[in-house]
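Accompanying notes for the structure given below.
Excluded from the complex is one protein chain; the other protein chains are retained at their positions.
And now, subunit A:
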């Protein structure tokens, strides 16, 4: 399969001199997702300053994360790191009493070879609080891969699925009733036992990837419409609610940057991975659901109509983007899925920059990208791993795309040179998954286009002084 892809998809690799966020930034959204957690980033002033600046206003809301700021004594091993960490974790226990403390290892702990994994179990016994270690450092990872390291570490902590199938009473679930009443927009129908049975039938399915709880329940309810019950999420809203895992549990990812988590679930927890495109955009969502259904041998119902309906709702935005060109500089690993969706919207993608591409984990997504390009009859964009921002800017000067999706370091300078930009980090924080949120993606993508349509006639597109050498 992957061979077949590489015949037509071309992957390039550049120097890796690109701008992205440090993976420790994942604490920003994970501490909010896992409500009873505390994140301790073991690093230096550099890490702390980054979080402080990247998280902006959140920092003032007494967040459940902190820096264990290493000082000279820690680096030169004059201080005992076990004792130091114990002191800080006791303090955290006293002040916040979390259900889990997650240690985030950084570049510094890697270099001085601080044995976080070795210390955690000892300290866990002493404190009576689980301590999970994730090494989300900039030596190995980029931005969203931070979440990947945390979830992979958490996968080890999920309880084992007991093979004893407990005889649960079939409860007349009001949710299910509501669900069917919604489908017919009228009075409640009687639910046949057959349908109820169907809902209970599929083997346990655990979805992995941290999403805002609303988005998670939206995706769960999309599956419920196809009579598929989601048995759990990694991560859950609380650490104490981690899902059961085991050798007959099926798992499926909702985000393209979770390849380590996928590997851990398969190899260490013996789960069965469903490789599907990611539920980003209506096309992606439909393909994702179809794939899960096909694994469980379920025929989908009304999915095609559902997708059409969503496209119908997007019409005003599609008119704006059709025929416009996009350039992804690449910094958060969502690029393939987003590019695929935008191509389906009628846009032309010149280049997909991406920090790292796991061709096996993203195989289904890459295939969908290919078929989408065929369907829309446009050439397959070049995919550039570990891009070089300087070269990309030269290429942009040639191509003059209608939109550059880029990090904040380049957004303002590109705008000053008359190139519309959308800040890529917003895609990480906005709700972009499922049918319901397709509109939000286009809201983001079209915002610069709409804004600049308003300014078009003022004739101030190039706002740089001419003597500059690095002009675009």
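What we mean here is this: a residue touches a chain if its C-beta (ideal position, glycine included) is under 8 Å from a C-beta of that chain, and two chains touch if they have at least 3 such contacts; residues count from 1.
We take it that contacts and distances are computed from a predicted model.
Comparing "Mitochondrial ribonuclease P catalytic subunit", "3-methyl-2-oxobutanoate dehydrogenase (2-methylpropanoyl-transferring)", "Aminoacyl tRNA synthase complex-interacting multifunctional protein 2" or "Light-independent protochlorophyllide reductase subunit B" against the UniProt entry of the hidden chain yields the protein name "Light-independent protochlorophyllide reductase subunit B".
When the whole complex is considered, the residue among A:74, A:148 or A:402 that touches the unshown chain is A:74. Check A:34, A:151, A:205 or A:411 against the missing chain and you find that the one touching it is A:411. Panel shows subunit A; residues 16-17, 19-24, 42, 44-46, 48-54, 59-60, 63, 65-72, 74-75, 79, 81, 84-85, 87-88, 91-92, 107-108, 110-112, 137-143, 174-175, 178-179, 181-182, 185, 213-214, 217-218, 221, 309-310, 313, 316, 390, 393, 407-413, 416, 435-437, 439, 463-464, 468-470 of it touch the chain omitted from the view.
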